[in-house]
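For this depiction, one protein chain was excluded, whereas all remaining protein chains were kept in their positions.
Chain naming follows the written order as A, B and C, and within any one chain the residues start at number 1.
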Amino acid sequence: MASQTPPNISLKIEFSGGLELLFSNQRSHKISIPSEVPKDNNTRLSPPDGSTKPADISYLVYYLRDHLLQERGELFEEDGTVRPGILVLVNDTDWELEGEGDYVLKDGDEIVFISTLHGG
Amino acid sequence: MASQTPPNISLKIEFSGGLELLFSNQRSHKISIPSEVPKDNNTRLSPPDGSTKPADISYLVYYLRDHLLQERGELFEEDGTVRPGILVLVNDTDWELEGEGDYVLKDGDEIVFISTLHGG
Amino acid sequence: MAVETNTTRSTPIPIEDYKRYGRQMILDGFGLQGQVSLAKASVAVVGAGGLGCASLPYLASAGVGRIGIFDHDIVEITNLQRQILHNEETVGTPKAQSAKKALQRINSKTQIDAIDTAITSQNALSLLKNYDIILDCTDNVPTRYLLSDAAVVLNKPLVSGAAQKFDGQLSVYNLGQNGPCYRCIFPIPPRPANVGSCEELGVLGPVVGTIGNLQAVETIKILSGLHDQKPTMLIYNALACPPFRSIKLRSRREACPACGTNIDPDKRLDINNTDYVQFCGGSTPDWEK
Partner (left out) sequence: MAVETNTTRSTPIPIEDYKRYGRQMILDGFGLQGQVSLAKASVAVVGAGGLGCASLPYLASAGVGRIGIFDHDIVEITNLQRQILHNEETVGTPKAQSAKKALQRINSKTQIDAIDTAITSQNALSLLKNYDIILDCTDNVPTRYLLSDAAVVLNKPLVSGAAQKFDGQLSVYNLGQNGPCYRCIFPIPPRPANVGSCEELGVLGPVVGTIGNLQAVETIKILSGLHDQKPTMLIYNALACPPFRSIKLRSRREACPACGTNIDPDKRLDINNTDYVQFCGGSTPDWEK
């Protein structure tokens, strides 16, 4: 069944373990991003003028840093991925089981970012 | 969009709070039931020969009693509905918010039956 | 309610309490105001069994000003498997007293009322009216209906826990403008034959402990203004995957004989004239205990 790619996909984003403090102290966010994005993860160009790829989690991390983050980006993103100590879940599954940053986002996906806790 | 009614719908059924003991001591079940069922909730006739209705939770209660229950039906069904002390959930919402027995089942619905606990 | 030591006009709680409760006072949305609310609050915990023994120490530790412990049972050796406030030395003594002793060790400033008379339809309103919030930590159906009806009449939230075997349930009833009461959700009691107790069915200690802990969380949330007041039920099974599930509950039932706004005055439930044991289908030895 040939279907046309929709121009945007909707995602549910959740932050927990303290990460929500970086994002307006709000745990739950609904966002919409392009389904095709620049290969270099530039989130400022729309539409992209170079070569593109389907939107994946690598792009999402940049997108969240550039468009949703309120402060202190280094507490979220580092070297093109999430900083150490953040667990990423794709629909309640560790992203390592889904291809990590290369996971291609689908409309309706829920992506959760959790900062691990160390207190006791 | 006119679509033909599929002959069967798939449901995820869960039992908890001790009810699972009546159902092979298994908490999770996947079942398939007809999408059109007899108005009198008779679960033995297939195909139905009288007047029919879309499958609803009232029918499901009879169906579970007749086809899935292992023993002691009176601990599950009473006077055409679940016995007092059992909470019914439609996709994690109290069935009272969804029309109780009249709720028309949709393919993929998750229906949970919970026996309330009283210990402490 | 809080003890007056070192309180001066300049601090709303004693100076030393800033240190003692600092770990929660620095929490977003809790703060000094949350601590003051706890210090001023009075909480009735009905049942000093598995649930009560898990919620009580956290209420005392957090600095709740006054705690009423209601239980007319005696500590038995079979309780020690899960009721962690009691111990080998207090076996044979009233549970309310045994629990009070444990709480006093933790926080000598908490005002603790140990009540070892049974709660009945005759005395429920007068026993509970001086508390801000009620915890249902009981183990039987008639008392659960009685506490819910009393909470409605007294207009107080009821933080209800229950546990059996590997299962637990948690709900807050009668909260806010539209929160349902226990009777809204369960209008008809189950038959006695369909009801089991921890004594008959067994229960894993930390399962009932988890629910009791969560009752303390909900209580502190309500007292400090952090509760979202949405009616939900949390369901726990220690062997299931996932072990927890949250359910959205209905709001108040208009025709509820206890809390409904749309019923004849003469159909409204009258606690004093209700026989709760009979309403629940007669007594069994275990319920009466």
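The rule we apply is simple: a residue touches a chain if its C-beta (ideal position, glycine included) is under 8 Å from a C-beta of that chain, and two chains touch if they have at least 3 such contacts.
These figures come from a predicted structure and were not determined experimentally.
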item: In the full complex, displayed partners of the excluded chain; value: A, C
item: Touching the absent chain when the full complex is considered, from C:Pro12, C:Gly176 or C:Pro243; value: C:Pro243
item: Selected residue (touches chain absent from view) among C:Gly209, C:Gly260 or C:Gly281; value: C:Gly209
item: Touch with the omitted chain, as defined above, among C:Asn107, C:Asn123 or C:Ser251; value: C:Asn107
item: Residue ranges of subunit C at the interface with the undisplayed chain; value: 16, 19-30, 54-55, 57-58, 61-63, 77-78, 80-84, 87-89, 105-108, 165-166, 198-199, 201-207, 209-210, 213-214, 216-217, 220-221, 226, 228, 230, 232, 234, 238-239, 241-246
item: Absent chain, residues of subunit A that touch it; value: 16-18, 27, 75, 83-85, 87, 89, 92-94, 96-97, 112, 114-120
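As a convention for this text, only the chains that are shown with their structure count from here on.
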item: Neighbouring chains shared between subunit B and subunit C, ordered by label; value: none
item: Dominant interface by contact count, named by its two chains; value: B-C
item: Inter-chain centre distance, subunit A versus subunit B - centres from mean C-alpha coordinates, in Å; value: 39
